[in-house]
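Structure, as structure tokens:
Missing here is one protein chain; the remaining ones are kept as they sit in the complex.
In this document, chain identifiers A, B and C correspond to the written order of the chains, with residue numbering beginning at 1 in each.
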Amino acid sequence: MPASDPVRSDIAWSSADTVVVHGKNLCEEVLGTVNLGDFAYLELFGRLPDPDQSVVFNALVVALVEHGLTPSALVTRLTHLGAPESLQGAVAAGLLGLGTTFVGTMEGAARYCAEAAATDTAWRTDDAALEKVADGIVASFLDRRAAVPGIGHPVHKPLDPRAEKLFAIARGHGIDPANERLVRAVRVAAEARTGKVLPVNVTGAIGAVATAMEVPLHVVRGLGVMARAIGLVGHLVEEGNQPVAGHIWREAEERATRR
Amino acid sequence: MPASDPVRSDIAWSSADTVVVHGKNLCEEVLGTVNLGDFAYLELFGRLPDPDQSVVFNALVVALVEHGLTPSALVTRLTHLGAPESLQGAVAAGLLGLGTTFVGTMEGAARYCAEAAATDTAWRTDDAALEKVADGIVASFLDRRAAVPGIGHPVHKPLDPRAEKLFAIARGHGIDPANERLVRAVRVAAEARTGKVLPVNVTGAIGAVATAMEVPLHVVRGLGVMARAIGLVGHLVEEGNQPVAGHIWREAEERATRR
Amino acid sequence: MPASDPVRSDIAWSSADTVVVHGKNLCEEVLGTVNLGDFAYLELFGRLPDPDQSVVFNALVVALVEHGLTPSALVTRLTHLGAPESLQGAVAAGLLGLGTTFVGTMEGAARYCAEAAATDTAWRTDDAALEKVADGIVASFLDRRAAVPGIGHPVHKPLDPRAEKLFAIARGHGIDPANERLVRAVRVAAEARTGKVLPVNVTGAIGAVATAMEVPLHVVRGLGVMARAIGLVGHLVEEGNQPVAGHIWREAEERATRR
Partner (left out) sequence: MPASDPVRSDIAWSSADTVVVHGKNLCEEVLGTVNLGDFAYLELFGRLPDPDQSVVFNALVVALVEHGLTPSALVTRLTHLGAPESLQGAVAAGLLGLGTTFVGTMEGAARYCAEAAATDTAWRTDDAALEKVADGIVASFLDRRAAVPGIGHPVHKPLDPRAEKLFAIARGHGIDPANERLVRAVRVAAEARTGKVLPVNVTGAIGAVATAMEVPLHVVRGLGVMARAIGLVGHLVEEGNQPVAGHIWREAEERATRR
């Protein structure tokens, strides 16, 4: 094949006694010293994080791993009920629900942060400009009767403690706080326009910080996917010890077809 | 509902200002200090690893993240070609190939380590017993013309550097080396019976060490699933910059239907 | 590429004005005259069914399409809740539960029919031999404390009307009734050994008739997969008009984390 073969991947290669991933010798430079979150960073960025980036990136992904008995967790458990031999199938099924409803809000927050940065940067330093940009974002959602991504939570009011913690970690480790300020301004604008209490939630914080760390917009959802794969394995461990899927199924079936 | 409600999960709970996962206050005890691999350990074991366990567990999972352009990576890229809007679908599709052929060998090695420990323990201290147990394991596979899990590699000969490194890390961090000795004895017995060069490979090392760390047998495959979810997101990043799926498809289609 | 190119598929080919599938001109010989079940038969066997085979095969697959609010249907609906933009993801998630628990019983019945035919055929004509083979099958499951596939039902007692109907259709259309007799003998043997009422169920009838029609054992599960894909689309239609997934999730979450 010619050097210009279009079927080419530069992520990994190996010889008899060496494995290299993203330019790192796996055995000499990675195993035993690089934690899983840092290796995930390497997969996304092609380089290892510096110590500050490591702390922030690990925190972002860790915050996404476990959200309790979500629809995804129920799906993984119900799939395991039918195909206990296929752990990968149960986890894959759970991941398929990470679409616009849940993970989409993280992506939505990342998108308005990225778009605000792309079209104008005055808001990064000027409070009046910030308010105007934030209000424009809010209006664009409310005008089409859509929820504003990244704000609001049924339980965590008036503040989502995870969002506050993630912002504090990011600030403490050198991440540009402009996106944090933007999401907080979006909150203020949305509360003013709706009269509701709409705390910046964990997806808003992750969208803002991930974008500040230059995670590409189309990969933001990937943070949720990699994190939740871990959490769903955890749910299968609990389902093995304390099964709920059978109960949920039988009750739903009985209720659904009652005559 | 009564206290005995069978629909119950003890993984996580939250109040307005607190989120608790496996008994840890997420904001105060986890975010900013616990890396992703340690959090995965928490999900599997319900407790955080000690520093030695952290190093070994992170190494095991990191070693599984990236194996180049595997069938799973091809599947994720080809699925993205058809449904670029659904990153979760592309990753889920790739995970579905983590079955008996690839991840099964890790599980197979873990299984014979676990079974050997369950039926007899003399081999843990007695070399003659070790040889006998190992030879029995090898015979049980060869008798049904099956490959012995955890040994052999097309490229990494006479040693798989990842296996050697993982064993060294495990020994250096207090993991009981009995399973390592068992897998190495399996190698010797298999080479004696077959005349082939059959190094302990990375899946053999992971199966052995994970079992020594008390990862339950039915969850061993989960280490591969969580790791590979990360790697598959990485492949989507590269596919975005350097696409190969379209080429592979068009060439395969043209070759397949040539008349 | 040489004529011996291993990347080859003979299912379909096309030119500017012709599409051929399994040797049939799609536009001239298929569209408008071949129904979906017959086309599925063509996909599996490489030839169209004769009129008798058409009736029986369509009945087998139709019987598998819809079983109410099963775990698979719940999974599809819960996945849709999170990713309403990805209908294919919701259906795929539901299919992932078609494993050993549910579809496996159909496969199990097909397997003992196929194995009985492979090892001995006296039972096909001799009643005493039939009883002995059936009792051996039952014993092989009960000895390892497994359920005997293809018999027993929580609701349909003393007969599963679907099984009876499928057997009648098969007999009426020239399918060899030997497997029906075998499954019925398995029922008798199992009831004798357990003292329970264990009607031949729909999966037993399908496994028996599909095997009599020479559906390969490893493809039997495929009948369930293709049928259920249709049923799961139907559940998404109802979920759109009469949503249940959100209720099931919220109730489960509330119950699960009650303190």
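By definition in this document, contacts are C-beta pairs under 8 Å (C-beta built on N, C-alpha and C of every residue); 3 or more make two chains touch, one makes a residue touch a chain.
Here the structure is a predicted model, which means the values were calculated and not measured.
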Touching partners, among the displayed chains, of the absent chain: A, B, C
Residue of C:V34, C:A117, C:L142 or C:V188 touching the missing chain in the full complex: C:V34
In subunit B, positions touching the absent partner: 68-72, 74-75, 78-79, 81-86, 89-90, 92-94, 96-103, 244-245, 248-249, 252-253, 256-257
Contact footprint on subunit C, counting only the chain that is left out: 6-19, 21, 26-27, 30-32, 34-40, 43-44, 54-55, 58-59, 61-63, 65-69, 73, 86-89, 91-93, 95-99, 103, 155-157, 159, 161-162, 164-166, 169, 216, 218-219, 221-222, 224-227, 229-231, 233-238, 240, 242, 244, 247-248
Interface residues of subunit A (partner: the chain not displayed): 1, 5, 7-9, 12-14, 83, 85-86, 88-89, 92, 96, 252, 255-259
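Here is the rule we go by: only the chains that are shown with their structure count from here on.
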Contact graph of the chains (line, ring, star, complete, other): complete
Innermost chain, where centres are averages of C-alpha coordinates: B
Centroid distance [mean C-alpha coordinates] between subunit C and subunit A, Å: 38
Rounded Å distance, subunit A centre to subunit B centre (Cα mean): 23
Two or more partner chains touched - positions in subunit B: 7-9, 12-14, 86, 88-89, 92, 96
